[in-house]
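Every protein chain but one is kept in place in this view of the complex.
Right, subunit A next:
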Amino acid sequence: MAAAQAVEEMRTRVVLGEFGVRNVHTTDFPGNYSGYDDAWDQDRFEKNFRVDVVHMDENSLEFDMVGIDAAIANAFRRILLAEVPTMAVEKVLVYNNTSIVQDEILAHRLGLIPIHADPRLFEYRNQGDEEGTEIDTLQFRLHVRCTRNPRAAKDSSDPNELYVNHKVYTRHMTWVPLGNQADVFPEGTIRPVHDDILIAQLRPGQEIDLLMQCVKGIGKDHAKFSPVATASYRLLPDITLLEPVEGAAAEELSRCFSPGVIEVKEVQGKKVAIVANPRLDTFSREIFRHEKLKKAVRLARVRDHYIFSVESTGVLPPDVLVSEAIKVLMGKCRRFLDELDTVQMD
């Protein structure tokens, strides 16, 4: 009985010990455990797999993926960060820049501005193509000149009063449609995601006049193309009390974990600690600093339950990003399957 429990723990839980983490790697491959059939079975996978959306708003998404392995969950995370394409400023043609900000610093900053354009409607630019066509390029113009405000008070020292146009924001960027883009994209849809990003500061007499070209790219090439602010996952915590904890120790136990994880209930006049909501815990491992309590608790994580958190930069809604990431992985498999087919035809 104990041996079976130990095997189950090895197969399904990642255990956080006092000095290290145990059972980290996936071991359920065929032949490793006698009495278990671990060969890949699509029906068994489909029966055990589920997705639960916990919270979604326009820029962030939290969902659970249960019944999948770390390798595939991590592949989705890596693709969300680095291989879902977006549009970003790549080339900056500087006509006039007399501001304090150097050309290349300004160009770098412009590249990092998220551009609100659906990348699925654009193509990648062909290598060696310098000009860019309407199907692979977006153009923006930025022309700001700072002047002195003639109506400012004599002794004012507030730059907002003294100068006109001294802060260059993304709202000063105007879209220049190429070819038939004006017909395809309604007015106001192609713009930076946020209009209050400060690009540069100017003083009277300084001017910035430039033309930006945006292309489609992926995060692997440059981080400016990454569509997520971040995408991460954590495993579902699993806290078990190995022995009953009562009285003052129960109160102490509840303080060792994040609020809401351990609840102290009154049972027959005694205070008893129960595990109420382990999902909220962030595993500070405070319990290991208490000699008597650390033997009463087993800290573990459920190996195949992933709590994903995706935060989009605003280019695409986060659920669309996850769908695109899954499609990218399918595309990779299909690419190699096609390669195999072309070889086997020979």
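Everything that follows uses one rule, which is that contacts are C-beta pairs under 8 Å (C-beta built on N, C-alpha and C of every residue); 3 or more make two chains touch, one makes a residue touch a chain; residues count from 1.
The criterion applied here is as follows: contacts and distances are computed from a predicted model.
Of "Non-structural maintenance of chromosomes element 1 homolog", "Acyl carrier protein", "Proteasome subunit beta" or "DNA-directed RNA polymerases I and III subunit RPAC2", only "DNA-directed RNA polymerases I and III subunit RPAC2" is the UniProt protein name of the chain excluded from the display.
For the options A:I72, A:I100 or A:V267, the residue in contact with the chain missing from this view is A:I72. Contact residues of subunit A toward the unshown chain are 26, 29-31, 38-40, 42, 45-46, 49-53, 56, 63, 65, 68-69, 71-72, 74-76, 78-79, 82-83, 319, 322-323, 326-327, 329-330, 332-337, 339-340, 342-343.
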